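With one protein chain withheld, the remaining protein chains of the complex are depicted in position.
Entry: chain A
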Amino acid sequence: MTGPGLCPVSFISFLKRGIEMQKTTVVVIGGGATGVGILRDLCMRGVDAILLEQQDLAYGTSSRYHGLLHSGGRYAVKDAEAGKECIEENTILRRIGRHCVEQTEGFFARTHLDDEAFEGKWVEACAKVGIPTIPISVEEALRLEPNLSPKIKSVYRVPDAAIDGFRMVWQNVASARKYGGRVLTYTTVIGIEHSNNQVVGIKVRNTLTGEVSNIACDFIISAAGSWAGEIAALAGISVNVQPDRGTLIAFNHRITSRIVNRLRPASDGDIFVPHGSITILGTTSASVNKPDDTVPNAKEVVELLNIGEALFEDIRSYRMLRAFAGTRPLYSADPNATGRGASRGFVTLDHAHDGLKGFVSVVGGKFTTYRLMAEKVTDLVCGYLNVKTPCRTAEENLVEDTSPALMAKARLYFPAYGAELAASRLGSEGLEKVIARIQEKPEKRQLLCECENVTMAEVEEAAADSTSYMISDVRRKTRMGMGTCQGAFCTFRSVGAVDANGLSWGKDTNVLFKEFLQGRWKGIRPILWGNVMREMELTRGIYEGTLNINGAIDNEGI
């Protein structure tokens, strides 16, 4: 392991390159679904734009939810408008987002605990907004999903789908980049510059180097989600976003191959979503003061298990991987509205009305309707910029299909169950690069992360990307470390790979170890019993025993 030392000059200039003396037409704040959607839309209409993200892409709420592409069934009864938006956007995304959407379909299942009267109301409300619901017998439902509780009373099929938040954000960025879009991660906004009540620029700080710089621009769009209130405050404007915390559980395997919703008025713990190799159950709902209050606790986990038992009665025999939490950005003009009482619709706030031209906040809304939100806010901004090009984000695919020839080639180099996943993560260009790495050194085909089937070559490719500064950035791009062992084996392997590749951000291996292991620990701590405890003891044995990581870190500090 190397000592901490000072960052080499090359590293600083490497980081500086992206943020020094930049100029653009529009700055978009927030690297979540809405922000990347806006960036893509602007760039496709020919508007020059830079997106700023305070952490890594999809670090916030866009990866801290269950990854459900709603059919709208959940909102149909209480909020018909939201339900209608959902089914329309769901249909679009299933078409343009084939490489981040898994068309699982969904069930709405009424359990023995749920009000029968609601069922009729729900069927009627879905029909009214155009959400297809197909009733099937309980026997048929159990045949299709054998782990469902046999006590359920009635089941409907709906066109729900699973959507991978990480991949969706990355694919929007990839598409935007094709049209000239730029992205700066680990860049936080510290000031909004204006002159004569007109935005002229934005002041930012690189959170890794501490360096401060300015970007000249004509327009700022805040799509900062739960952080939107903090951004607006920088311009002295009040935006009432109430962060609402939702905790979720990731299970170790696919306990259902379809999304399963509880057929009752929207409440806690009533959605199960299969996602690649895992299943996610969520969520809870509680108002919090801070948008980054995302440390889950054991009480929430136990509550979710208690509720989830009505749909999957063996829920306690399924291994949990981790718990995680995100904050919904609930917006209300009424500062007293909270939780599920607040609207899930979205609002575009043109701060010209607050006396500052060139500043817009988009608040509220939900993942499923991110593209529509982006379209609305881009329409508004393009109006100001006098850009007449119409929105095409609903027509053009996020990423193009990988050609059959390239897929056939990929299958020669990737291990079983690996080629399709890698292709959807990497896109054609990335896939070619990873294949080239394996062609050059066949040993790079070996798995660095066995649980999630990620090759050494793919980890090295992700680590070399200009937006990677720590192992967790590589994790979000590859799913490395997100499977059964939660980093027990892939942490030392990935740190070794980064070190061996001489990457500029990988000089201090102690820091790399600590960042990644602590990130994993955050989600493990609230579920630390049963097999998770055994797994953690194995991990502790490897890192605290064999590798003496804590000792090394302490000694470095002296």
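The definition used in the following text is that a residue touches a chain if its C-beta (ideal position, glycine included) is under 8 Å from a C-beta of that chain, and two chains touch if they have at least 3 such contacts; residues count from 1.
The rule is simple: contacts and distances are computed from a predicted model.
K.L.:
If you look up the hidden chain in UniProt, what protein name do you find among "Glycerol 3-phosphate dehydrogenase (Quinone) subunit C", "ABC transporter", "Photoactive yellow protein" or "histidine kinase"?
P.N.:
Of "Glycerol 3-phosphate dehydrogenase (Quinone) subunit C", "ABC transporter", "Photoactive yellow protein" or "histidine kinase", the absent chain's UniProt record names it "Glycerol 3-phosphate dehydrogenase (Quinone) subunit C".
K.L.:
Give the residue, chosen from A:Asn252, A:Thr327 or A:Ser494, that touches the chain omitted from the document.
P.N.:
Of all options in A:Asn252, A:Thr327 or A:Ser494, contact with the hidden chain holds for A:Asn252.
K.L.:
Consider the whole complex, including the chain that is not shown, and state which of A:Glu230, A:Glu400 or A:Glu450 touches that chain.
P.N.:
Candidates A:Glu230, A:Glu400 or A:Glu450; residue touching the omitted chain: A:Glu450.
K.L.:
For the chain not shown, which residue from A:Ala232, A:Ala488 or A:Ile549 touches it across the whole complex?
P.N.:
Selected residue, touching the omitted chain: A:Ala488.
K.L.:
Among A:Ser277, A:Thr378, A:Thr402 or A:Thr467, exactly one should touch the missing chain; which is it?
P.N.:
The missing chain is touched by A:Ser277.
K.L.:
Go through chain A and note every residue touching the omitted chain.
P.N.:
The list for chain A reads 252-254, 257, 274, 276-278, 314, 317-319, 415-417, 420-421, 447, 450-451, 453, 483-485, 488-489, 531, 534-535, 538.
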